[in-house]
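As structure tokens, the structure follows; a few thoughts come after it.
Just one protein chain is left out here, and the rest sit where they should.
Should a chain be cited, it is by its letter among A, B and C, assigned in written order, with residues numbered from 1 in that chain.
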Amino acid sequence: MNIVLFLILFPLAMAGLIALLGGHVGLRTALVKIGSGVVAIGALVLLALNLQGETQWLRFDWPWLQKAVLGLDILVTLILLVIAVRGRQITVTALVIAQAALIGMTEFGGHAHAHVEAPLFIDSFSMIMAHIVGVIGGLIVWHAVGYMPHYHHHHPEVPGGQRWFFATIYLFLGAMYALVFSNHLSWLFLAWEVTTLCSFLLISYPRTPEARHNAFLALRLNMLGGVAFAGALLYLAKTGGPFALSEIIRSAPASMLVPVLLICVAGLTKAAQMPFSAWLLGAMVAPTPVSALLHSSTMVKAGVYVFVRFAPLLQNTVMGLLLALIGVTTFLFASCIAISQSNAKRVLAYSTIANLGLIVTCACVGNPQAVWAAILLIIFHAVAKALLFIAVGSAEHSIGSRDIEDMEGLIERRPKTALAILIGIAGMFLAPFGMLVSKWAAIEALMKSHPILPVMVAFGSSATLFFWSKWMGKILSTVKGPPPPHGPVSMEEKNAMFFLSLLTVGLCAAWPFISSLSIKPFLLSYYGTAVELNRVTIVIMSSMLALIVALPLSLLYKGEKKLRITTPYLSGANVLERDLFTASIGGTKPLAIRSYYLTEFFAEGRLTRMGLAATIALLAALVMVVKP
Amino acid sequence: MNLTHAILAALLYIVAAPVLAGLLAGVDRIISARMQARIGPPLLQPFYDLFKLFQKERIAVNKTGHFFLLGYLLFTIIAGVEFFIGGDLLIVIFALALGSVFFVLGAFAAGSPYSHIGAERELIQLMASEPMLILSAMGFYVATGSFQVHDIWSRPDLLIVILPGMFAGLVYVLTIKLRKSPFDLATSHHAHQEIVKGITTEFSGPYLAVIELAHWYETILLLGFLYLFFAPWPWLAVLALAAVYFLEILADNTNARLYWQWVLRSSWIFTAVAGAGNLVVLYYLSRGGTP
Amino acid sequence: MKLFQKSPWIIHYDGASCNGCDIEVLACLTPRYDVERFGIINTGNPKHADILLITGYINEQSQPVVRTIYEQMPEPKVVVAIGICATSGGIFRECYNTKGGVDSTIPVDVYVPGCAARPESIIDGVVQALAILERKKKEMAARP
Partner (left out) sequence: MANRTVIPFGPQHPVLPEPIHLDLVIEDEHVVEAIPSFGFIHRGLEKLAEKRDFTEFTFVAERICGICSYIHGMGYCQAIESVMGLEIPERAKWLRTMWAELSRMHSHMMWLGLLGDAFGFENLFMAFWRVREGLLDIIEETSGGRVIFGAAKVGGIRRDVPDDLLARIPAQLAKIEAEMRPITDVFRDDFSVRQRLCGVGVLSQKDAYDLGAVGPVLRGSGVAVDTRLEGYAAYDRVQVEPIVESDGDCWARAMVRIREVYQSFEILKQVLPNVPAGPVDMKVTGAPNGEFFARLEQPRGEVIYYVKGSGKKQLDRFRVRTPTFANIPPLLKMLQGCQLADVPVIVLTIDPCISCAER
């Protein structure tokens, strides 16, 4: 099982190497590229070595290891403290100090420190997470190699720091691996804090006041979660509870209410759930690869990871129901708000928040089928969202805007990028693509819990239908003649888009296999039962997919030669060019067609306030329910 | 349901649905005309129109728009087939939504203002009607313990008795789906509309015929949804469906077209009250009154 | 079956008329005349229409509009000029901005007389147009 250690340590080593040698551009590029390949292939090797998805434990006989973890903990805390103090952030400073105090009391408070026999482990769920981190993360890093020079070209005001940028990203990936393989809660906490730190560094990368502000916002909200997490550790230490994830999961739910709740609150912050969702929107200021990374394979996925882990404890509890309500409320409100957004990245951000809400909901409902849906959602969301961010980043470079309205007719201007975005969007909401498969499973699963959950999902998913469809429509519709695109798309960007598109489509064909190979063993190990798939449904879904892929072939039908191309209907006011019409007071006017944003109906501010109020009330209810 | 039955049911739907829906459209037009003190067209008029449209010249704004219409037709048929072979209700609803999205994309692709506005309005209507459809599937699930149409179909008890809210909600949403006033925002069977023909503005001849055909398939599928409420008593079901359809025609003839805000708000509220209310009541009843 | 005779869809445009013929065209749709009996529907959209009913003569400003509408109609299509103005310019023939009847701009198949044309004669004109529509359909099919 050295591969696990390798997966954790290799990115860390890469981070160090790039930090040391990254001054040389060529060398750095080569290093980053090789590194991304190794990370992705390493994850795949893991699959090959452990095809059955058996749970395996890693034991270490090194007594200094725990002390090293503690040392690193202190180091990370110190770095955070320096950042907070130098940034004159009083709240953040207070939070860091609070967290340090909690950890100090845990470690040095004279409690019998729980010994964890196997601090690292691997089961089929961590393998799925490892693939997401490795394959998608690797592709994003590969993309970043091509993207970053463009980025600096378009943003000359941003000081170059690609060396530290790539080092941080590798550190991030290493921390994510550590997070999903940790069985020891202290180790998990360390990885948790490192991801917080890395996200701060990456968000503040542009060095603008806005970036700085948003980075501190992210830090503040995530530190809130960090403090909660540290509180959970202290509670466990005081009550002599287990420190091993595997033991916590197997213990009686009633005895674990407080620590589980605290860690779940930490999960809420990381998964950008309301009322902690603001940081994810702010994180858009960072370059595209960072957004792609934060939204798809890392960071937010760390948040939902703990929920899925704790799912058996949350099943059939009031706490679980309340947390599920927070998730579903986030889903509903974020989906509705996304309708009013025209900035592509904000739409993606709200959609991420919404989908994570759905994952949280499923995990908190916690029955086998719901967890099955949650894991499928994690997989499909990671792939499709990474693809969307990367494709939108490319589109932004070639059209000079990230506004959806400016993507009009992208299908003619940049067919490949447009196709990638279309596949990504289809992957996010259309039958029979992944997210829809999962949503279908989610609704079935949530029906076994309280009906208010699936009802809210039904409303939320109709809202997603609206904003995704109009975006697709915008890309497909051509009103003006295509203006020449500026700026080429780099090879690396194309590769990443191609592979992620392939993955998005391929995964929908392959999901029954993923389900039976990876998710089923996990559920069996957790619950002793698993979900059986309806064969007819799979056949229908597959044939729908085949049809969607085959439909473009109908364009080759030769009867279409008889087609007469004419002008669009403009009430008879057409002028020869298709985007002009005879205007009032003489002359001609260009046509402009814009999508609906329904900004009064789905007002961002009002809905955000409503969502915040609802989720804060739910949090308060949680505190009332869970008394230590 | 075994394979032979399933194939037969699918074939029957593919062949019989347009015939049935066409006749229904004919009756609809005659009844509407009578309500307006007119004689109205012959019963077979919808078929004359359809076949005529297939014979018209093919014109289009660009070479891609109509490709999406094929998707509209195909996925609507798939939704219907999945329904009538007794498949998963949620898949039916998603396939239906997929078909509608294809339709909308086709209209967007035309890049013409009126079809664009029509497409946006169609999306609003989709957003308005979708929750109720999903909720009705949930209602069937709570009542019968299954999402499979086959299981729901073969239940001996009359579902309308325990799902009256769902039925009312579906009838409400049916008005949107059938493009009847006051909810004929995106396009209308009548001529005078502020956005011309809305979503169908740019589609003519055979392409318009495809849209009409898909709409017919959709109509029968939705009526099938309503049939489920009365499944054990087919005669009552036919009677109820006739009454519902008449009600839709009546609503069409006694209402002005409303604003999109009103359509969206009212159908979401109606869904939340009738649909979700029904669901929650059922949930607590099934748990013996204890929350 | 002669489908075009059973399902003619019309579109109406006011070239430059006094309204008299226009409201009579609309009156054809209403209960007393009820042209839907013959499957006639007023579509309002050139792309759906088979028969273009034009009232009034053509002036400088309406000429391109009429041309566009005609061009946007799919084959087979028939043009019916309604009222004496549409036929020849009628009482406005000597006005300074006239281009003449509808046939000055697009080919006309049926001329309906009257000022204003009565609903009965408009319906008669449309019925005459049906035969022409059917003929054009055959010509269209014969074309390679």
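Keep in mind that, in the parts below, a contact is a pair of C-beta atoms (placed from the backbone, for glycine too) under 8 Å apart; a residue touches a chain by one contact, two chains touch by 3 or more.
The structure presented is a predicted model; accordingly, all values stated were derived computationally and were not measured.
By the touch rule given at the top, the unshown chain touches A, B, C in the complete complex.
Residue C:Asn45 is the one among C:Asn45, C:Ser88 or C:Thr105 that touches the chain missing from this view. Of the candidate positions B:Trp233, B:Phe246 or B:Tyr259, contact with the unshown chain belongs to B:Tyr259.
Along subunit A, the points of touch with the absent chain fall at residues 342, 403, 405, 570-573, 581-585, 589-600.
Mapped onto subunit B, contacts with the missing chain fall at residues 35-38, 113-114, 116-117, 181-182, 184, 188, 190-196, 253-260, 262.
The chain not displayed touches subunit C at residues 11-24, 26-27, 30-32, 42-46, 56-57, 59, 61-62, 65, 69, 91-92, 94-98, 115-116, 118.
By definition in this document, only the chains that are shown with their structure count from here on.
Looking at A-B and A-C side by side, the one with more C-beta contacts is A-B. Per-chain CA centroids place subunit A at a distance of 36 Å from subunit B. Of all residues in subunit C, those that touch two or more other chains are 45, 47, 72, 74. Among the residues of subunit A, those touching two or more other chains are numbered 564, 566-567, 569. If you check the complex, the residues on subunit C that touch subunit A are 13, 45-47, 64-66, 68-69, 71-72, 74.
Across the interface of their complex, subunit C is touched by residues 564, 566-567, 569, 572-574, 582 of subunit A. Residues of subunit A touching subunit B in their complex: 409, 430-432, 436, 440, 443-444, 447, 450-452, 454-455, 458-459, 461-463, 465-466, 469-470, 472-474, 476-479, 534, 536-537, 540-541, 543-544, 547-548, 551-552, 554-555, 560, 562-571, 578, 591, 593, 595-596, 598, 601.
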